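My questions will all concern the structure given below.
Of the protein chains in this complex, all but one are displayed in their positions.
Note that the chains take the letters A and B in the order they are written out, and that residue 1 is the start of every chain.
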Amino acid sequence: MIDITQNPVSTATPKVRFSPRRVWTLAMATVTQLIRMKILAFLVLFCLLAAGAGFAFSVINPEQQLNLLKSVTLGALQIFSIVIGVVSTALLLPKDLEDRTLYTILSKPVPRFDYLLGKLLGVLLLIGGGLIVMDVVLSLVLWLRQTMLLDSYVASLRLENMDSPEALAQVREIVAKQGLTWNLHWAVWAIFLKAAVVTTVALLLSSIASSTLFTIVITFCVTIIGHGESLIREFFFRPYLSSLAGRSAAFVLAALCPDLAQFDIVDSVVNGETVPWGAIYDMTGIAALYMTVYLFVTHLLFVEKEL
Amino acid sequence: MRRKLLAIAVLAIFGAVKLPLEERVTHDLRGRRMLAEPLRLGVGEDLGQAGLAAALGGLRGLAACMFQLRAHVEFTNVNWAKVDSLYKLVTRLQPRQARYWDEASWHMAYNAASYYLYNQELKPALRGQLYHDHVMRGVAILEEGLKFLPDNPRLWQKLGETHWHRTKEFKKAGDAYWESFQHGGLAFTERFAGYAWAQSNDPESWRKGYALLKRLYDKGGPTPGLVEYLKLLEQNLKIPAARRIPDLVPLRKGPDPQEGPVR
Partner (left out) sequence: MPDTPAVIVNHLTKVFKGPLGKGAFRAVHDLSLQVKSGEVYGLIGPNGSGKSTTMKAVLGLLKPTEGSTSIFGIPSTEVSSRHSVGFLPENPYFYKHLTGRETLHFYGSLCDMRGEKLKTRVNEMLALTGLEDAATRRVGGYSKGMLQRLGLAQALIHEPRLLVLDEPTAGVDPAGSRIIRDLIIEFRTRGITVLVTSHLLEQMQEVCDRVGIMAHGRMVREGRLQDLIAVGNQTEMVLENASPELQEKIKALVQAEGGNTRLLRSGQPRTTLERLFIEAANEPKKP
């Protein structure tokens, strides 16, 4: 016979504190769940896209080709990370509630904050993992393409007897600037930060929303407004631009939405600009601030939620 | 309920506090050339819904890429007006990207201009006019790009090349090459500034060109081109024979160009 209760009367009931291990358990369950939902099939699509963008359009010059490869793939990365973040966050919380999985979890000694953080961390791990894989694929394709393009361009210059040191130096410089550099990875980091902020917003909304669709739609609205928040802010800070009512509306919108354009360094990176450390600190710091405050607000709302 | 009110209060206070902070970070990042300036669309520039959504959704680079590909299709269809208007959108979306200005200008000043110049179906006078108009459009594009990127050596170099090869305004070409070199352009732009000044009609430019080329000459390693243009400048500026540099090869006496240069 199996003993069900080896210790039927345990009088000590320790106080439940925040536990990173518990958060990790919840995060890993979330990751496993999402992976087994085949949500990462997007990765395969991305690889095809990267290969396509890398080797199609051979009519245009090397610089254009490398530029196009980076623009298209980094753009796809942005879309991937935000869509995955929003949709999976919007799906997970209501689904747990609907399936009563939430009851079984929260009827264990699990503080609600641990649950929220675990879910968020799970989605972020998934996005982060996906971005790392795609970064590796992109780097590989870019490096291959860069080497091939440089070789063929130099060969064609040589063929036309135009391979003066100046011309070769210029081609090398352009290709090196447009090719694989550390900046590319910082761009991916910025994409991750943006997706992380949007995911936290989705978590906040899903803690008050009554339907998945509501969460998804409103989060995408916030995402779009968030990209134009700097323009809205301008309306608020420059009184001559609009009336009092206009400024009040601008204030409400700007105060509610995070400024997502702050993470849009992708274009500059594609352009070949070097990302300074200061910019990385700025972006990481502001993303951490958004996430901390939004997570705190989510906790305030979720801790009182009637299940 | 109390916590809900607290949540709303936290959101409102954070919203008010974050605005100046965001303003500072954005300003900082723009200063570091990490963020683009806000999108300013003129009247009659139609991004289309997809383009606008992409631009607002943080995908300006991608939208620009797509418009550029469309421009490429129009280029193969030799629809120059469309190429120009599409590149206008591309450069609006990505004004800090020099290569878009470069390509836009190249399409106008070289491809479109040459297309009209050699179009046998047009009247000769019209051909000349269209050639001139498109070259000037190319120059205008580069000049506009330089407003966004005043210290971009590549755009200055391209402006120099366009003035040299297309408008034949050598003073402007020389000035542009010189700017390119000043902003870290490739080594040859320094020489080319001198060469262009040498061919101009402006005595002040001749003096600048002479000083520049003479300095390069004295540093050693004179190339045939350097010597040729220096000789030209010596003539223009009437430099006394004693201070003139020796010819690289003997001057030719007869009409056969193979025998050497003439003065």
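Basically, a contact is a pair of C-beta atoms (placed from the backbone, for glycine too) under 8 Å apart; a residue touches a chain by one contact, two chains touch by 3 or more.
Note that the coordinates shown come from a computational prediction; the quantities given were computed from them, not determined experimentally.
Touched by the hidden chain within the whole complex are the displayed chains A. Where chain A meets the missing chain, the touching residues are 2-11, 13-16, 19, 21-22, 25-26, 29, 32-33, 36-37, 99-101, 103-111, 304, 306-307.
Everything below uses one rule, namely that only the chains that are shown with their structure count from here on.
For this pair, chain A with chain B, the centres built from the Cα atoms lie 36 Å apart. Taken together, the chain A residues at the contact with chain B in this complex read 57, 59-60, 63-64, 67-68, 71-72, 74-75, 78-79, 166, 169-170, 173, 194, 223-224, 227-231, 233-234, 236-237, 251, 254-256, 258-268, 270-271, 273, 275-276, 278-279, 282-283, 286, 289-290, 293, 296-297, 300-301, 303-304. Interface residues of chain B, counted against chain A in their complex, comprise 1, 3-4, 6-7, 10-12, 14-16, 18-19, 21-23, 25-26, 28-29, 32-36, 38, 53, 56-62, 64-65, 68-69, 72, 94, 96-99, 103, 186-188.
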